[in-house]
Every structure is written in C-alpha cells, then in structure tokens.
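Okay, structure first, notes after.
Every protein chain but one is kept in place in this view of the complex.
And now, subunit A:
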Amino acid sequence: MSCPTPSTTGRSSISCREGRAGPGPLGRRRRAGQGRAGQGSSSFLNPAHLIRSINDPEHPLTLEELNVVEQVNDAESTVAVEFTPTIPHCSMATLIGLSIKVKLIRSLPERFKLDVHITPGTHASEHAVNKQLADKERVAAALENSHLLEVVNQCLSARS
C-alpha cells in the first residue's frame, strides 16, 4: 500500500489551518479559489468549488482553509491542482491529495487530464507523494483497498 493510513496520533499532526473558525476569519490565509484561481476557469465549473467542500480527514472542517491553487485549461482539457500542507511533515498529505484526485475524477468529464501535486518546497517527502498521486495504477489500487476508500469517502461525503 503506497498511501499511509490516517494516523490517529492526535491533532498536532495536521496544521492545515491556522486560527479558528469564527465570524471573522482573520487567521486564515487566502481562501481556496483566490490567488491564481479563476483565470480561464470562468467558462467551466471552477475546481476550487469542487474541492473546497472536501472534509479534513481528522477534523469536522473542510479543506477550504488549505491553500489550494489550481490552473485549468478547458481547451486543452487539463486541470492542475497544487495544494500546500502548512507544516512539512503533515502525515495526511497523501490522503488529502488522493481525496482531491478522487473528487476531481468523479466530478469532471473524462477528457480532462488531472495533475494533483504538492506546492514545491512545502513538504518533506514531496516527490514521493507527487509520484504516488501521479501513478494511475497506484491510485486505482489504493481505491480497491476498502479501508482507504472508506476514509476517502468520509472526506467526500456531504456533512449533514
């Protein structure tokens, strides 16, 4: 199994957010979809909207606070998503990447070529994770693991 199973060692392992949810989210960084997002994506369903509702594997919150930056090219049918774990050792990075990838596979027409990777220089084992996410076979194999599929589905189901 290439992807790590989610650790339950405590909250400290995820630092994908700063500050707390509240009426005035001062502590947050840019929201998903700001930054470079939006250019060229107005003609299509913005992937930022697709990704923002994914649940964090360990918290009752979504990935909206995660720095997700993406580039879409509708004509060439490519989607590139960069995501940034805020500490370099975030053990959930692979799982988050996998969740983003699965969500996009399910939500975009087949003609799109997907590329999900970590923002360069933001994770200790960046290359290993990127390689895993880029490998179709390994992603398919990961989704046949029912335990892993369960965690991914939990990330993707709508919160009631």
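The rule is simple: a contact is a pair of C-beta atoms (placed from the backbone, for glycine too) under 8 Å apart; a residue touches a chain by one contact, two chains touch by 3 or more; residues count from 1.
Here, contacts and distances are computed from a predicted model.
Taking the options "MMS19 nucleotide excision repair protein", "Ras-related protein Rab", "Nucleolar protein 14" or "Rap1 GTPase-activating protein" in turn, only "MMS19 nucleotide excision repair protein" matches the UniProt protein name of the chain that is not displayed. Set against the missing chain, the residues A:Val81, A:Leu133 or A:Val151 yield one that touches it, A:Val151.
Subunit A residues in contact with the hidden partner, per the touch definition given at the top, are 18-20, 22-24, 26-27, 44-45, 50, 59-61, 103, 106-111, 146-147, 149-154, 156-158.
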